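Removed from the display is one protein chain of the complex; every other protein chain stays in position.
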Amino acid sequence: MQLALSQIAELVGGRVIGDPDLKVGGIGSLDDAVEGQITFLANPKYSGKVATTRASAIILPPGANGFGKNVVETRNPYLAFAKLLAHFCNKLAPAKGVMEGAVVCKDVRLGADVSVYPGAYIGEGAVIGDRTVIHPNVVIYNDVTIGDDAVLHSNVSIREKCRVGNRVIIHNGAVIGSDGFGYVPDGKKHFKIPQIGIVVIEDDVEIGANTTIDRAALDVTYIRRGVKLDNLVQIAHNCSIGEDTVIAAQTGIAGSVTVGNNVTIGGQAAISGHIKIGDNMMFGGRTGVMNNMDQPGVFSGTPAVPHKEWLKTLAVYTKLPELRKTIKEL
Amino acid sequence: MQLALSQIAELVGGRVIGDPDLKVGGIGSLDDAVEGQITFLANPKYSGKVATTRASAIILPPGANGFGKNVVETRNPYLAFAKLLAHFCNKLAPAKGVMEGAVVCKDVRLGADVSVYPGAYIGEGAVIGDRTVIHPNVVIYNDVTIGDDAVLHSNVSIREKCRVGNRVIIHNGAVIGSDGFGYVPDGKKHFKIPQIGIVVIEDDVEIGANTTIDRAALDVTYIRRGVKLDNLVQIAHNCSIGEDTVIAAQTGIAGSVTVGNNVTIGGQAAISGHIKIGDNMMFGGRTGVMNNMDQPGVFSGTPAVPHKEWLKTLAVYTKLPELRKTIKEL
Partner (left out) sequence: MQLALSQIAELVGGRVIGDPDLKVGGIGSLDDAVEGQITFLANPKYSGKVATTRASAIILPPGANGFGKNVVETRNPYLAFAKLLAHFCNKLAPAKGVMEGAVVCKDVRLGADVSVYPGAYIGEGAVIGDRTVIHPNVVIYNDVTIGDDAVLHSNVSIREKCRVGNRVIIHNGAVIGSDGFGYVPDGKKHFKIPQIGIVVIEDDVEIGANTTIDRAALDVTYIRRGVKLDNLVQIAHNCSIGEDTVIAAQTGIAGSVTVGNNVTIGGQAAISGHIKIGDNMMFGGRTGVMNNMDQPGVFSGTPAVPHKEWLKTLAVYTKLPELRKTIKEL
């Protein structure tokens, strides 16, 4: 597929400096792009490479030196790169229908143009939206609802009655709706509390490989619109993860936690049970959140403190043996 | 299904105050229960809601104010709630037999009233107990034994020769019996030590989604009766996890660790290799156990210390920069 620079400028929100009719057929990095492709400058420290790239055109931020080349100028070249890449790569495969070897139980409602691969299992009463792709060996339990344009990669499990929105991507092996971890001691052993709630995953969520999200005990575990979860993340029962929140790999969120909107959480972090986290907060990797938090800013450490304080504490921490020596001398 | 209060009192171990013949058809929280249902008071701080709930009857601890309503009095209303919920929800689905699309190899012994879903694979020589449910795309390798009334959720793998007890629940994607992580350096590379032992999971165990339990090198990795493992837990080869021990999500137990009975371990904790943990101990989330421990109590931190000490240490830790300033002034 070929795109004229004028089309690209429209697609990414920018303007052409040079030949608006010049056509390019792909996008690459400053080093790797070849003639006939477009490249981009995302980091000013590589601006010298603009002069030497073999690409036929360059996406630049306002004010950058184009060295006389054909340029699409836009405020965020990295975002433009992502949009163009999506444009060049995401040629939608034609719908494949329900393939031989897939199992679709009774009372299932399938949307138009779905693709259901061999070995996939869709339980009774499930509803699958238009154009949704169910890869091989995905298992959808009874009475699950899945929206339009969703992609469920191989070996994903969606447990009974859970609901998945439109344009949701779930990577391989993720588990949605396993039982929450709840027991009452009865004096001798642990009596299992039936987990009869569900998980609701709203639109535009992406869920990483082998991530697990438990169903609520009685009501709903919410993953709100636009949430992005990395691989091997654990979301316990009755949590609510707010809109556009991003959580990196191997982080664990204990039961009944509420995370606000637009929160960013680094990898291997942990949030204790029943905690409330406000909107727009950021937490570094491995942060351990033990208390409700609502102030804006970046936080790290266990317990979570402002990131700069944590760096200072860490600096003293590594000097503890010296510090003790000083005290002994005193 | 309707239950009279007298039946409920018998089921949960309690006594009726009010009309023993009053029938209820479900259970809900103080806020959500409606007429015709029963509710419960688990936390004294909500005792005011007993007056305003719409439920037709209430499960109360001895001495609580019933506001003149129909009451089932019992020592542990939360346990009573769990028991009643199980009673109302767990209507056993009728056995479905071996469904089309399931693969049962030769020399498999299937119990009475099993359900084996499409895409499940049961290897040669396996034994499956009565009423056990094998969900879609579960893979059971050769010579595995599974007890009665077990539930294996979709995409679970049970490797060769492992043994699973009665009433065991294994959530989606869990792996039982993958090779232990053992190598000998041969001077140039890592020579793999064949892992020819097995995993034995005793009765009444529950295993979380995507949890992994490695087979022993030569003998047995034991998960004893009544153990509850949350999601994404790692149990390495040759461990023994004692009866009724509970381990929260993302905790890792290194090789050859022995954990006693009735131990509770929080999320993201870790136990170093070859450690022995006594009975009835409790470890907070993220605890790092680096030494044998046998004393009763609650422990946290790395290395694990009594929880109260850890809280004190943490309090000083966050003040380290101030502390250093004080020392400098001295």
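As written, the chains take the letters A and B, and residue 1 is the first residue of each chain.
Just so it is clear, a residue touches a chain if its C-beta (ideal position, glycine included) is under 8 Å from a C-beta of that chain, and two chains touch if they have at least 3 such contacts.
Bear in mind the structure is a predicted one, so any value in this text is a computation, not a measurement.
Screening B:41, B:59, B:139 or B:152 against the full complex identifies B:139 as the residue touching the chain left out. Of B:11, B:99, B:218 or B:298, it is B:218 that touches the chain left out of the display.
Residue-wise, the contact with the chain that is not shown comes from B:175, picked out of B:175, B:201, B:263 or B:277.
In the complete complex, the residue from B:7, B:29, B:47 or B:272 that touches the missing chain is B:272. In the complete complex, the residue from B:168, B:198, B:216 or B:236 that touches the missing chain is B:236.
Although one chain is not shown, part of chain B still touches it, namely residues 101, 103, 119, 121, 137, 139, 141, 155, 157, 159, 173, 175, 178-179, 181, 183-186, 189-194, 196, 210, 212, 214, 218, 232, 234, 236, 250, 252, 254, 268, 270, 272, 288, 301-303, 305, 309, 312-313, 315-317, 319, 323, 326-327, 330. On the side of chain A, touch with the chain left out of the figure occurs at residues 28-29, 32, 76, 78-79, 81-83, 85-86, 89-90, 101, 117-119, 135-137, 153-155, 169, 171-173, 204, 206, 208-210, 226, 228, 230-232, 244, 246, 248-250, 267-268, 285-286, 314, 317-318, 320-321, 323-324, 327, 330.
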